[in-house]
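Before any comments, here is the structure.
Missing here: one protein chain of the complex. Every other protein chain is in place.
Per-chain numbering from 1; labels A and B assigned in written order.
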Amino acid sequence: MAEITLDHIGHAYGPAKSRSDYALKELHHVWSDGGAYALLGPSGCGKTTLLNIISGLLTPSEGRVLFDGQDVTHLPPEARNIAQVFQFPVVYDTMTVAENLAFPLKNRGVARPVIAARVERIIAMLGLTAEANKRAASLTADMKQKISLGRGMVREDVAAILFDEPLTVIDPHLKWQLRSQLKTLHREFGHTMVYVTHDQTEALTFADTVVVMYEGEVVQVGTPQDLFERPAHTFVGYFIGSPGMNVLPVALDGAVARLGGEAVALPGRAVAAKGAVTALGVRPEFVVLGDDGLPFTVVRVDDIGREKIVHGTIAGVAVAAILPEGAAVPAMPRASFRAEGINVYADDWRIEVAA
Amino acid sequence: MLELRSVGKRVGEETHLADISLRLEPGSLNVLLGPTLSGKTSLMRLMAGLDKPTSGTVHMDGKDVTGVPVRKRDVAMVYQQFINYPALSVFENIASPLRIAGKPKAEIRATVERVAALLKLTPYLDRQPLQLSGGQQQRTALARALAKNARLVLLDEPLANLDYKLREELRAELPKIFAESGAIFVYATAEPEEALLLGGHTATMKEGRVTQFGPTVDVYRRPNTLDTARTLSDPPLNYAWVRKSGRRLLPELADARQPDFDEIPLPEHYAGLGDGRYALAIRPHHLRLHREGPNDVELTGSVVSTEITGSETFLHVDLIDRWIILAPGIHDLEPKAMVSVYFSRQDIMLFGDDLKAADTAPLFEGA
Partner (left out) sequence: MTKTENNRAWFLVLPVLLLVAMNAILPLMTVVNYSLQESFIAGFWDWVGTRHYQDVLASERFHAALIRQFAFTFIILIIEVPLGVAVALAMPKKGAWASLCLVLMALPLLIPWNVVGAIWNIFALPEIGLLGWGLNALGFDYNYTNQPISAWITVILMDVWHWTSLVVLLAYAGLQSIDEAYYRAAKIDGASRWAVFRYIQLPKMKTVLIIAFLLRFIDSFMIYTEPFVLTGGGPGNATTFLSIDLVKAAVGEFNLGIAAAMSIIYFLMTLLVCWLFFTLMTKDKEGQA
């Protein structure tokens, strides 16, 4: 288990002349020992590049990687003491489940009785006792992913466990079980874990700290609650939440935002730099449909069972609102925004509202 | 209209599909929902004419087409993998089925441009598929299927290889695009959420059988079996076996565990039910961490794990079984903490020993 320091890391696959040549723009983070981190972003955002830099598959063109203060920038994966679970299950087909788990220890020359005890413990933890002596090739995808994870956990000294979209091939119902089990394992073993995904639910439910990436850049690092309530960038607002945050272009006027001919009261005064494009960000969860507020034109209502998603427009701008199951959509609704859900953006970055 | 009359498919000793009857209307979107290996792809292959059923018949507009091969069936397919002609431009990819059909040039151009606009591909028509992002590649494949203007369009988990957010965007657009086309759309997916977001009709599948078919929201609200309810539920449906005796539901535990409750009063909507063994099911979002009314049922259990999404909390709790609670807001509960969980009797669903929904179907609308 280790603390991971990403010391002013940046990476360009070719020669880098300008900022846009970087697949990963400079970042500096310290990830604490035993933390659960998620790298979240769409494909091509640089999250896989960052994972490969941590695992040692890729040497960053700039900066250093430190594990517990030790420079590992130029060490290959096998010398870094990390474990990794891949998108598609990797198991040794000809071995049994127990042999698969024993493999990393055997390779490192660990004594047989120690291996047996360790393997037995991990098999029990993963709930694979019934399958211990079955050939790994004959198991289902979710069990194979558990074996991949187990091969990492069986090593007592592993510095970090990396996950590369590990639930891609798992059926939805099993995802719930695996996620919960992973959470429990993290709690009990306290490994530093880094989880790469494009799936917001997986990232938010797994991690204490989520790193949101967009076009090679880290746009926000925060707890799931931060990302939901105070997205630092409109991209974070859009990318996290289903549907994403509503973004309404407005003109700022002290503690009032003007949208077309309508006015929205802000929780406080917001001042943006001159010439900046300003907008309000309000998540659908904070849009209230009722008798007060701005005129809201309903375009479509999606009944998705546990809630209703109302798509409509306010002054010509598309806005989504979420209603609970069973709630009726008013005939001529007006929309208001709950104060704690209003964020103000200037050139896509969030600005503070003075109370 | 596409009609399947009790079709089945056996391969050697294995039954891949059993006794499936469906009627799919023109202009409708039909979701086949089920986990891996539940028979979605096998069923699509029968509909397409890629395979012949070993029993039953397939009818298109009343005509028996059971043995007619796919080439003569007027079918378009889109797969999970992004399948395009890599050497052709996006324009030529979309135009390919029209060229094969020998359509005049002007018509081809018009159709391609219309479909490309619909799928937001207009700026990329001169590019080659591999220069595009995954989402655009799949849009190209979809556009080709639409350009063909086939009577039947089959989509086999078309969004599975796309990013979460791209899926969300396409999911929102697809129903509109489908509605404009007038063809019969069949859409296979493993995700309950996707079925609900797409709307239309849903056929839930389990082990090669269709367990229910109807408007998606109806199937969700009035599942005919426990299997259907479980298939169309994400987070997974919570359930446990109970024994009904008079106006009470009593715990039925296989092991010697301490029961989590002494009894649950019978919900009014099941008043006419006979005594016996039932599965009590309750959806995760109907479980609450606070009491709302004096008639709420209260269960107490220990927390297994807590997942916080930023706006909601998924609690995995050992109640009667390991149940999942979807609670709005942030509830950072430690594992092994004891927690009280409440729900309204109105929200209880009962299924009989044979897994069929108990007689009085609960109606949630306006409840």
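Going forward, contacts are C-beta pairs under 8 Å (C-beta built on N, C-alpha and C of every residue); 3 or more make two chains touch, one makes a residue touch a chain.
Nothing here was measured: the structure is a model prediction, and the numbers come from that model.
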>> I'm checking contacts with the chain that's been left out. Which of A:S20, A:S138 or A:T297 qualifies?
In response: A:S138
> Just one of A:Q84, A:Q145 or A:N343 touches the chain that is missing; which is it?
Replying inline: A:Q84
> Taking the entire complex into account, which one of A:M95, A:A141, A:V221 or A:A276 touches the absent chain?
Replying inline: A:M95
>> Using the document's definition of touch, tell me which of B:L37, B:V70, B:A172 or B:V217 contacts the absent chain.
In response: B:V70
> Hey, which subunit A residues sit against the chain that's not shown?
Replying inline: 55, 57, 76-78, 82-84, 86-88, 90, 92-95, 103-104, 107-108, 137-138, 148, 151-152
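Heads up, the rule we're going with is that only the chains that are shown with their structure count from here on.
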>> Measuring centre to centre with CA averages, how many angstrom lie between subunit A and subunit B?
In response: 25
>> Quick check on the complex: what are the subunit B residues that touch subunit A?
In response: 35-36, 133-134, 163-166, 168, 190-193, 196-197, 199, 217, 220-221, 230, 232, 234-236, 283, 285, 304-311, 314, 316, 324, 326, 330, 335, 364-367
>> Which residues of subunit A touch subunit B once you look at their complex with the stated criterion?
In response: 42-44, 141, 171-173, 176, 179-180, 183-184, 187, 198-201, 204-206, 223-229, 238-244, 283, 285, 302-306, 325-326
